[in-house]
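After the structure tokens below, expect a handful of questions from me.
Every protein chain but one is kept in place in this view of the complex.
Coming up: chain A.
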Amino acid sequence: MAAEDGQVIGCHTVDAWNEQLQRGNESKKLMVIDFAASWCGPCRVIAPFLAELARKFPEVIFLKVDVDELKTVAQDWAVEAMPTFMFLKEGTIVDKVVGARKEELQQAIAKHTTPAAATASA
């Protein structure tokens, strides 16, 4: 697990996805899931920024799902526009950012990693 800290972890199979999800939920850490597609221009725009955020917030788990690779997952999570970032804590969706929106993304992460703010929003 330690080797993956500070990185965006790509989930390429449903099994890998379920495993990461379960691990993340058990760890009680904030998870940020990036639903993206290879053909989505805005996803390419935000990718370097997301990698930067992953380095900046090692206490947050960053996962990436390709909506074509894991179609059923994208459907289950009702992803329509891309990129969609789902914020998850102990199995509950606590926030959602749609689009390549740097500030909103950064602020949402800050909000859910600050203990006081997290409690207030819970």
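One rule holds for everything that comes next: a residue touches a chain if its C-beta (ideal position, glycine included) is under 8 Å from a C-beta of that chain, and two chains touch if they have at least 3 such contacts; residues count from 1.
In this text, contacts and distances are computed from a predicted model.
Taken from the listed names "Ran-binding protein M homolog", "DNA replication complex GINS protein PSF2", "Translation machinery-associated protein 20" or "S-adenosylmethionine decarboxylase proenzyme", the protein name that UniProt assigns to the chain not shown is "S-adenosylmethionine decarboxylase proenzyme". Counting over the whole complex, chain A has residues 37, 39-46, 80-83, 98-104, 107 touching the chain that is not drawn.
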